[in-house]
Each structure stands twice: as C-alpha cells, then as structure tokens.
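One protein chain omitted, others in place.
Labels for the chains are A, B and C, by order of writing; each one numbers its residues from 1.
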C-alpha cells in the first residue's frame, strides 16, 4: 500500500485505534490472499475493519475490491470492508452494493469535477449498527448527526449550498455523457498514457496490468534522475503542475492525472508537456511517447452520446 | 447562554470533556461575575478553559469579552479564554490580542461574505502549549497538523483554493470600505432594526442594551402568536427567509439577520417584508416600524470611504 | 411623444428620411385620433411608416398599440406600423401578430434581464417586402443579411454566443414563472409605486391612467425643487441610481424603474430610498408613500407558480 493508505493509518493511530498495517511494495494493489490469511488467523475477531484505498493516488494502482470481498468471505470473518474512493468515484467503475462494501468514502474534488468541500459516505446496515456500538469519541464525524436531519431533507450544520448546486450540475453532466462512456473515456486515456510511457522507454510504477489505474499514472524515472526536477521544469516552462512522488517515492516518480473533466486533446497536450519536460531535464527517453498515444487515440472508438447535441 | 453555546456543550461532552455548563436566560450575555465566582471556587484549577460565544446567533446577544477577561484576571485563574466569533467577525469590533483571548474561532460564511467552507483559528502561545500537552485524541482538528506546513506556505490537505481566492477579495472589500466604517454600518443597521421592533410594539429578545447584537436581532412575539407562521408567510409571499427560533425559543422568536454584504436599502426592504408578514399573520402591531427605521437611517451619518470611487 | 421617440426622429433624419414628427405633451401616449387624421390627409400615401414607442422610458407612458392599429385601419392607409418595445418586452403584455404590428424592435437589457448586446426584430411579410424595395443604403442593419443564414441556423457575423446562452436561461426563467404571472407582478409593482407617489403628495408624470407604465414611473417634483438633487442624494447616501429626467424634463422629474428581475421587497427597499431621499432633499412630502405601497402589496394576491419548487 502507498501513501494515502499510510495517511489513513496515521490518522487512525492518533484517534487511538490499533492499526495492523500491511505494508506493500507500492507497485501492487492489496493482495486478497494476504488479507484472507490475516483474517483467518484472527480467531477471536479482534479486527473490526479492513480499510483499503480503491485507487491509490500516490501510485496509480487500483485494488480489486471484488477479489478482496471474496477473500474476506472465504475467511468468514465479520470485519467491515471500508473503501476510500476519493480518486476513483465517477471516473472508474465502482459498485458499493454489488461488491459487498460496508463503508465507501468519496470527495467532491476529483471525478465529480467540483471544488473540494463535500465528502460522501455510503454506509451499509452492518456498518451503521457497528458505529452505534462504537465507543470512539466523535461529534462532527458521527453518522447519526447527519442521518437524522437528512431523512427530512435537512442538513445539521451550515450547508455548503453552492457546492450542492454544483454537484447537481456535475451529476447532470455525468448522466448526459453516460457512466459507461465516462468509464470508457478514462480507460482510453489511461491506456494512451501507458503507451506513451512505454514508448518513452520509462517504467510504469504499477507492476500489475490488472491493477493499472485509469485516473492517474505514476512514472518511474531511471536511477540518477530527479522526478521533481522534471516537474519543476514542466511547471516553469509549460505552466503545468504534475503530481509529485509521495513518501518514499519522492524524487523517483512523477504522476500524470487524467481524471474528471478531461478529453483526448487535453490528454495529448499533457503528454506533450511531459515529453518536452523529460527532454529538457536530460532524462534519456525516446521522443515517441506522444506519437504512440496519438496512434492509440486516433484508433480508439470514441462513443459520443446522442444527447450531446440535443442540448444546444 | 443560548443554542450555539448549547451545541458546543453537546460537542465537547461527546468528545469526552467534562463540561460545567452555566445556563443563562437566553436574554443576557455571559455574566462576568458568575464566571469570576466559579473560577475562584476552582482552587485546584480543574477548569481548563472558559468557552464563550461572542455573538449568540440564536438570541442576538453580544457578550462583552473584555469584561469577562477582567473577571478571569481578578480570579487569577489559569484557564484559557476561548471565543467563538462565527457571527461577529468582520461585522462587529473584535480584538483577539488586545482583549487577551487565547483561542478565537471564526468561519467564512458570515461577515466574510463567502460560502461556507473555511474556518479560522487564532491561537495564542498559552493555548498552543496547552494543546501540546492535551491527551484528547485528534487528527484533522490538530493545530500542529496545520502549523507545520503553513510555515512554508503550504496546506496539509487538499486546499479549498477557490475559497482562498474569495477570501482575498473579501478582505480587499472590507479594507476598501474600512473596518471602522464596516462596524459603523452594522451598528446603524442594528439600531434601525431595534427602533423598528419597538415601533411595532414588539419586544427585543436581548434584555440588556449593552449587549445588543449589531449583526442580528431576535424578536419576541406576544403570547399566543407563532413566530414560525410569520416566517412561513414571509417566505411564501415575499421570498425572504427569516431565522427560526432555536431550541426553547422555537415558535416564540424570529430572527432578522443584518450582517455581511448589506446596505441601508437592503435592510429597509427586509423590514418592509417583516412588517407586512406580521400584519398578514395577524400579529397585533403598529405599522410604524419601517417608518421609525427610515427616520433613523435618514438621520444617521453614513461614512462613505473616499477610496470607493477611485476603483472605477 | 417623448425622448426615446425624439432620439429615433434624430436618427431617421440623419439617415436621410423625411420625418413628420408629431409632438406630444410628454404626459400622454400616442393619440390614435391624431394618427388617423394625419394618415387620412396623406392621400397619395407618402407616409411609409408610423413609428411609435410602446413604453416611453423617459416618461413612464405606455401607448395603446391596438387602438393605434384600429385608427390606421380606419384611415385605410398602407403605412407600416413599427413599434419600439425596448422597455416593455417581457415586462408588459405585448402582441406583435394579434395587434397587427409590422415591425417590432426589442433589446436584451431590460425585461429579458441580460447585459446589453442583443437586439431583436420581429418583421412581418409586408415590412419585409417593403424593405426589399427600399433604396436606403444599409449593410449591417439589413434584414436580408440575417434572414438567409438564420434559416439554416447560422449567424452572418461573429455571434454573441454568451448572450445567446443567457437568453436561453432568461426565457426559461420567464416561462417557469409564467408570462401571465410576470405581467401581473409588474402590474402590482406599478400600482404600488403610483400609490406611494400619491401618498407622498407628488404627481405622476403620466396624466392618463389608461396609459400608466408598469415598468417605470416618472415622478414630477413641485416647482422650485430639483429632481437631480434628489437623485444625487439617493445615490450618495443609499447607493441607488434613479433615472434622470430626459430632455425638457431634466431636473423636473426622476424615474423609478420596476422591471425585469424584481420582487416586492426589492421594490419596497427602492421606495424606502426614494422616501428618505425626498426628505433629505427638502422636498415637501408626506412620509406615507412606503406605508401606502406596503398596504397595497400586502393586500395583493401574489400568484406563485407551482413549478417553482419543482426545480430544487
């Protein structure tokens, strides 16, 4: 696991929770077999929840939640399955009910294309029951505080009205395009980016093709090259801000985001900026990444929702 | 004390804090003598902080923080003085350092004229030292989380960038008008509103003229009349939403807000809506409130900042 | 006729047209009998068009187009009927086809609630045929320039795309409220304003109650009082800009606009500003105008479209 998971570990520890953190190599998603084994060993059910990040923002690795759910079922362990979907919701396919997730957490500022400020919790019956028995002190974060007023259409605190209007519009936009088309668009952009990376002769941080993220790609630089220098050049020369490597990946990777309100030519311009920045930073690459991405994008079938033109 | 203070009591209790709540009659501010007495009795300094609300949103009562500070000094008690200024900051005069406050809390959505989403903490050295020794579990709310990155110009989480730009503009607007003029404008609107209430023959909830709030006024209805019916009529007929009575004041009072980006004619229109709504609801009033407010507003000296025209 | 008509006279004369301008007293609309007589005298049909302003922005007088049409029909004269509806369209009832108008001109910046920048021409077949035979030099203003491309959904010049999007939203808003309700709202505001003027003891410039404008009211001051001084005081003290008297009415009248996106409390605030300004300027009035307007507004039946809440 990577840095988003790491932050959550720190947070939980501070709140007095005992965390059994399973370190990963930052290049693979959560391993269902390891989870299954750990739960099987926990005979007295001391483990209350398995917390995973669906799409690791720091590494570009997407864990396979359905496989994880099956592993937990095989272990016949009552722990809750809690999933962070901050950088995947509305960009990658995700199914809270169908996949048997107990708690899903999301935010407004990525795939929902809004400013930060709204967070969403999808909470199943089992998780709600557990929360009512939990002794962890909480007030603002308490689900019951929100659920009561929500039932009658109210919000217990000053509501972020402007963001709620924005959310309505964002959902209209997603529905107008069609969720299937949204996911296909991100899949197309993920694949085009990975083809560019390979054509440059660089390595994708995510080592398992089944776990490639379609909302962002982390790119490993050859030893001796500073990813932050590349980022600095790209920002300074081309006014584009790439993601930095987080934690132990700092300086070793940079991250290309391709999520939310994004289209083929915005991605193409992004990859052009990366290709020029790599060259200017002296990273030894083949300048064939943009070309490989364009070949793929031009060949891809881009679904265009019929409803689009009807709006005008 | 009123409902905002009440909410804070509930919150603190949930987090495991022992709260010595001093109930009030909802018509007066915090009584310095009572605080002094309570602190004097606390010989072993079990009380860690005196928490007060500067301007009670639910009652329209402004507590006098300097008198409170003096009372605490007379008791020679080391408790921290913590003040909630949500509905007063940038509308009413307030001085964190000069008044000897240890922690001041504010928000973006009232006098700062922004959407909700930003909160501000002014923290003195004594409070900071206390927080570092405190054992209360916390993570997101921890001052140290913020102070470290802030020093180098960073924000530890996804920043609400759009609100920060809005904040810069709001501060420009306040400085352009001049804080003295901003406070005088709110004082003028508070007085005009109170004159209207008296001319209608109704009672102002705040019983102490030294504690009248200049950012909102709560109006008591005669027994047998429902304040929420007045509010409903005003909303339905005139598209204006008055504040409801909170807690034990529900149905007995309605609240007129007069803070933030507000001018004489917006106030006049507001009072017209209230006067018509009271009449339509069958509340026995003299229809002389608007007239009294206009007499006062026309006679008041409205400072107009010279810088205003320079902008164009 | 008043100043808008006067401007059009000046414009036409400059373009080489011979204008037979029928002066009025600025307090009445176009007199159908005078038009009928003039047309009857024009035996050889030298007059090509009767040009009138539906709602005179400078005087607050609304001419009765249907009566005018009937007068033209009685004279059996082939002149075109051309109507300027700049300050009436979408605020006052107006019917191009039903009333037998040949050319109607409108703009985006009044009842359509948009910034200035769009103008609209409704052109009947008879007018179109006449324009094709006309020898007046023209290019940008030529209808044919627009009609050709419009047929296939195009615009012959750089289109004001942002205003066209705004127009679509403005039309949605008007339809959501319902045109009948829009007209009733303006009628209510016109009547409330006139009651205020009479209660102040002042005179409405429009002398014929059948021709009162519901989108603006011009108020005559007693001899010896300067309307522009009132306007200056209101602007300086209350940040509200009243319309100046135009042409020969300068200094004698000020104008209160009540059109477009406007509701009862905005009107009430407006009248409060006028009442205070009149007092501060030393104009001898009874301070009972606001009160009279509120009595009327509170008693009026305000239709609230059922569709309103459905939006949320």
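Just so we're on the same page, a residue touches a chain if its C-beta (ideal position, glycine included) is under 8 Å from a C-beta of that chain, and two chains touch if they have at least 3 such contacts.
Everything quoted here is computed from the prediction, not taken from an experiment.
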item: Neighbouring shown chains of the undisplayed chain, as defined at the top; value: A, C
item: Hidden partner chain, touching residue among C:23, C:78 or C:116; value: C:116
item: Contact footprint on chain A, counting only the chain that is left out; value: 236-240, 263-266, 268-270, 272-273, 275-276, 279-280, 287, 290-291, 294-295, 297-298, 302, 304
item: Missing-chain contacts mapped onto chain C; value: 10-11, 14-16, 107, 109, 115-117, 137-140, 142, 158-163
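Definition applied: only the chains that are shown with their structure count from here on.
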item: Angle, in degrees to the nearest 5, of the Cα rotation that carries chain A onto chain B; value: 180
item: Two chains joined by the most C-beta pairs in contact, as defined above; value: B-C
item: Averaged-CA centre spacing for the pair chain C and chain B, given as whole angstrom; value: 45
item: Euclidean distance of C-alpha centroids - chain A vs chain B, Å; value: 40
item: Centroid distance [mean C-alpha coordinates] between chain C and chain A, Å; value: 57
item: Multi-chain contact sites of chain B, meaning residues that touch two or more partners; value: none
